[in-house]
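Heads up, one of the protein chains got dropped from this complex, but the rest are sitting where they should.
Showing subunit A:
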Amino acid sequence: MSPPVPPSRKTLLHLYAATLRASRGFSSYNFRNYFLARTKDAFRGIQNESDPAKLSSFYHAAVEELAVLKRSAIVNSLYGGWKLVVEKDKIERTRGVN
(Lines give C-alpha, C1' and ligand atoms only; values in the text may rest on other atoms or scores of the structure.)
Protein backbone atom coordinates (compact mmCIF):
# COMPACT_ATOMS: atom_id res chain seq x y z
CA MET A 1 0.00 0.00 0.00
CA SER A 2 1.36 3.37 -0.93
CA PRO A 3 1.38 5.98 1.82
CA PRO A 4 -1.63 8.29 1.70
CA VAL A 5 -1.08 11.68 0.16
CA PRO A 6 -1.76 14.29 2.82
CA PRO A 7 -4.05 17.17 1.88
CA SER A 8 -2.35 20.49 1.39
CA ARG A 9 -2.87 23.28 3.85
CA LYS A 10 -4.85 25.17 1.29
CA THR A 11 -7.17 22.23 0.69
CA LEU A 12 -7.81 21.92 4.41
CA LEU A 13 -8.53 25.62 4.75
CA HIS A 14 -10.98 25.41 1.91
CA LEU A 15 -12.70 22.48 3.54
CA TYR A 16 -12.77 24.36 6.83
CA ALA A 17 -14.42 27.36 5.24
CA ALA A 18 -16.93 25.17 3.43
CA THR A 19 -17.82 23.28 6.61
CA LEU A 20 -18.32 26.52 8.52
CA ARG A 21 -20.54 27.78 5.73
CA ALA A 22 -22.58 24.57 5.79
CA SER A 23 -22.92 24.82 9.58
CA ARG A 24 -24.20 28.37 9.29
CA GLY A 25 -26.90 27.03 6.99
CA PHE A 26 -28.79 25.42 9.87
CA SER A 27 -31.70 27.60 10.81
CA SER A 28 -32.14 26.05 14.26
CA TYR A 29 -30.16 27.94 16.84
CA ASN A 30 -28.87 24.89 18.73
CA PHE A 31 -27.77 22.90 15.70
CA ARG A 32 -26.11 25.90 14.10
CA ASN A 33 -24.10 26.76 17.17
CA TYR A 34 -23.16 23.18 17.83
CA PHE A 35 -21.82 22.47 14.38
CA LEU A 36 -19.98 25.77 14.21
CA ALA A 37 -18.23 25.10 17.51
CA ARG A 38 -17.53 21.51 16.64
CA THR A 39 -16.05 22.39 13.27
CA LYS A 40 -13.80 24.97 14.84
CA ASP A 41 -12.63 22.51 17.49
CA ALA A 42 -11.94 19.79 14.98
CA PHE A 43 -9.99 21.90 12.52
CA ARG A 44 -8.04 23.72 15.19
CA GLY A 45 -7.23 20.35 16.68
CA ILE A 46 -5.33 19.28 13.60
CA GLN A 47 -3.70 22.62 12.91
CA ASN A 48 -0.36 21.42 14.18
CA GLU A 49 -0.68 17.85 13.00
CA SER A 50 2.07 16.72 10.67
CA ASP A 51 1.50 12.97 10.42
CA PRO A 52 0.38 12.49 6.80
CA ALA A 53 -1.71 9.41 7.60
CA LYS A 54 -3.70 11.22 10.25
CA LEU A 55 -4.12 14.31 8.09
CA SER A 56 -5.37 12.31 5.19
CA SER A 57 -7.84 10.27 7.21
CA PHE A 58 -9.09 13.43 8.88
CA TYR A 59 -9.56 14.97 5.49
CA HIS A 60 -11.59 12.07 4.15
CA ALA A 61 -13.82 11.94 7.18
CA ALA A 62 -14.35 15.68 7.06
CA VAL A 63 -15.27 15.60 3.38
CA GLU A 64 -17.87 12.96 4.07
CA GLU A 65 -19.24 14.91 6.96
CA LEU A 66 -19.44 18.08 4.93
CA ALA A 67 -21.80 16.34 2.54
CA VAL A 68 -23.96 15.23 5.46
CA LEU A 69 -24.01 18.73 6.93
CA LYS A 70 -24.96 20.33 3.64
CA ARG A 71 -27.94 18.02 3.22
CA SER A 72 -28.93 18.31 6.87
CA ALA A 73 -28.83 22.08 6.77
CA ILE A 74 -31.24 22.09 3.84
CA VAL A 75 -33.67 19.77 5.58
CA ASN A 76 -33.36 21.80 8.75
CA SER A 77 -34.10 25.05 7.01
CA LEU A 78 -37.12 23.50 5.30
CA TYR A 79 -38.76 22.32 8.48
CA GLY A 80 -37.01 24.15 11.28
CA GLY A 81 -36.02 27.68 11.97
CA TRP A 82 -38.10 28.43 14.99
CA LYS A 83 -36.50 31.18 16.97
CA LEU A 84 -35.63 30.57 20.58
CA VAL A 85 -36.18 33.11 23.31
CA VAL A 86 -32.42 33.63 23.59
CA GLU A 87 -32.26 34.83 20.00
CA LYS A 88 -35.44 36.86 20.22
CA ASP A 89 -33.53 40.14 20.30
CA LYS A 90 -31.88 39.32 17.05
CA ILE A 91 -35.11 38.86 15.12
CA GLU A 92 -35.08 41.23 12.23
CA ARG A 93 -38.36 42.92 11.70
CA THR A 94 -39.16 44.01 8.22
CA ARG A 95 -40.41 47.54 7.75
CA GLY A 96 -44.12 47.87 7.67
CA VAL A 97 -44.93 45.17 10.18
CA ASN A 98 -46.19 46.72 13.39
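In this text, a contact is a pair of C-beta atoms (placed from the backbone, for glycine too) under 8 Å apart; a residue touches a chain by one contact, two chains touch by 3 or more; residues count from 1.
In this section, contacts and distances are computed from a predicted model.
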- [ ] One chain of this complex is missing from the view, so tell me which of "Cysteine desulfurase NFS1", "Cytoplasmic tRNA 2-thiolation protein 2", "Prenyltransferase alpha-alpha toroid domain-containing protein" or "Protein transport protein SEC24" is its UniProt name.
- [x] "Cysteine desulfurase NFS1"
Task: Residues from subunit A at the interface with the omitted partner, ascending - done: 26, 29-31, 33-35, 38, 41-42, 44-46, 49, 54, 57-58, 60-62, 64-65, 68-69, 71-73, 75-76, 81-88, 91, 94-97
